[in-house]
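Note that this complex is displayed minus one protein chain, with the remaining chains in position.
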Amino acid sequence: MAFDIGLALLVLGVAAWTIAARDTFAAVVGFVAYGLLLALVWVRLQAPDIALTEAALGSGLTGGLLVGASARLRHAEMPAPGETPGAVLKLASTVLCTLLSAGLAAIVFLLPEPAPTLAPQAAANIAATGLGNPVTAVLMAYRAIDTLLETVVLLLALVGIWSLAPNRVWGGFPGPRHQADPDSALTFVAQLLVPIGILVGIHIFWVGSVAPGGEFQGATILATMWILAMIAGLVSAPPVSRRWLRLLLVAGPAMFFGIGFAGFLAADAFLAYPETHAKLVILMIEIPVTLSIAATLGLLVAGPPERITQQ
Amino acid sequence: MADFLLGAAGFLLATVAVGLARILRGPGDAERIMAAQLLGTGGIAALLLLAKAMSVPAAVDVAMILALLAAFVSVAFVKGAGRSQGDRA
Amino acid sequence: MSLALDFLTVLTVSAGAFFFMAGTVGLVRFPDTLSRVHALSKADNLGLGLVVLGLLLQAEGLLAALKLVAVWLLALLAGATVTQLIAHTAREGVPPA
Partner (left out) sequence: MSDAMLYGLCGAVLVGLGLFGLIVHPQPLRKILAFNLIGGGVFLLFGVVARRGAAAGLAGDPVPQALVITGLVVAFAATALAVALQVRLFQETGGRPDGQMDSRP
């Protein structure tokens, strides 16, 4: 209990720093620390699947994205004199936010007893999915349609980012060009870390069927390694008009839809899996979905096309 | 044993938090990234201890991801710092 | 035997915690960026290494032990390289404001 009180206070302290820091970059570092501490909180709440996602996505990938953005937006982040809010607004929002927090805290205390739960149902039917991890079973079997829609949401976000490209560079390379310096420590660390990271990513994806892990966590690690290789200049981001890239991006959702419609033939419902081969079918969805999500996440960080040539 | 490991994890986090409080204030961006790096290492150690204390072996995987991605965030910082200097020049 | 192992674990983990503390003290007290980087790398390498060593004594099976070592090596690699990158940037970069 003492540990949890300390951890909760630390989370709140880092969050307060993220809000109060004067410099945007300092706030971003605070946010990375916030994500990292939340991963610890999720372990304490016995939710290792979420802890993995938070560490990879909430702290790592989001952190990298925001650190890069804070460097690019440094000049835009200086508040103009007239823009800082006055004392009245600050006081009003303090009152509003305190009320909101108090209300939410009251809800936490007033949660129904006994707590409603779907855990028994999830545990009772898990054998039919052939999976050992109940969270993966929810994502891939019980609520597979949510996961399907989520892969589509990711694609839509990417379409949104790409559509920000100016006309003259449409179809070009995303983000600025990174030059590789063969002697630098950066190249060294990238060359060493990327292969290890790819292995870790595949491992996390693969154990997801029986232990904490899964396609989102694995895909995030793969995406991070891709971005690391891009930043170090080891590989170049592909032009967004490449056909293989487009195919890779839609392969996962397409496979998901395909198997979903095949469910009408096999078991009379959208996304119904045949009783005997549920695990095989889930794996057939998961592999292309993981690759598609990894590619999408990487390109989300890379940003809209900015140049037509390699330079 | 579990109590000792949990206590050690708490002590590590508290220690790191003290460093965090000092170093987040700067003065330079390098200090701030160092603070995140220190918290990263402390977090990894705490996760490994928690994994044993709570019998949640997956926490070791979380620690491995943190170790992997700590480098990524710092690299993003180094590249970002270089770029903003280029903009200024 | 198990009591002796437990004792060793307590000893090494405590030593690891001590190095984390030393690293933090260095980070707080040292006057400039480069010496702070130095303090940080101490905490990274030794503190985490000792904690891992202590947990190795309690590991169930070879695979779990290898995973612990892998985490330490990864943290070591990342820490060392990143420390070098930060020191490089701090030396070449803009002086602290």
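Each chain gets a letter, A, B and C, in the order it is written, and its residues are counted from 1.
Here, contacts are C-beta pairs under 8 Å (C-beta built on N, C-alpha and C of every residue); 3 or more make two chains touch, one makes a residue touch a chain.
Treat the numbers as computed from the prediction; the structure is a model and nothing was measured.
The chain we do not see here touches A in the full complex.
When you scan A:Tyr34, A:Phe173 or A:Trp226 for touch with the missing chain, the hit is A:Tyr34. Chain A residues in contact with the hidden partner, per the touch definition given at the top, are 1, 4-5, 8, 11-12, 15-16, 18-19, 24, 27-28, 31, 34-35, 38, 41-42, 44-47, 49-50, 53-54, 57-58, 61-62, 65-66, 69-70, 72-73, 75-80, 82-85, 89-90, 93-94, 96-98, 100-105, 107-109, 111, 115-120, 122-124, 134-135, 137-139, 142-143, 146-147, 150, 153-154, 157, 160-161, 164, 214, 216, 293, 297, 300-301, 303-304.
The working rule: only the chains that are shown with their structure count from here on.
Taken as a contact graph, with one node per protein chain and an edge wherever two chains touch, the assembly is complete, since every chain touches every other chain. Put simply, the C-alpha centre of chain A and that of chain C have 28 angstrom between them.
A straight line joining the Cα centres of chain B and chain C is 11 Å long.
The mean-CA centres of chain A and chain B are about 19 angstrom from one another, to the nearest whole unit. Among the residues of chain A, those touching two or more other chains are numbered 186, 189, 193, 196. Touching two or more other chains at once are residues 26, 33, 35, 40, 57, 64, 68, 71, 75, 77-78, 81 of chain B.
Residue ranges on chain B touching chain C, taken from their complex, read 1, 4-5, 8, 11-12, 15-16, 18-19, 22-23, 26-28, 30-31, 33-35, 37-38, 40-42, 44-45, 48-49, 52, 57, 60, 63-64, 67-68, 70-71, 74-75, 77-78, 81-82, 85. Residue ranges on chain C touching chain A, taken from their complex, read 74, 77-78, 81-82, 84-85, 88. Listed in rising order, the residues of chain B touching chain A in the complex are 6-7, 9-10, 13-14, 17, 20-21, 24-26, 29, 32-33, 35-36, 39-40, 43, 46-47, 50-51, 54, 56-59, 61-62, 64-66, 68-69, 71-73, 75-81, 83-84, 87.
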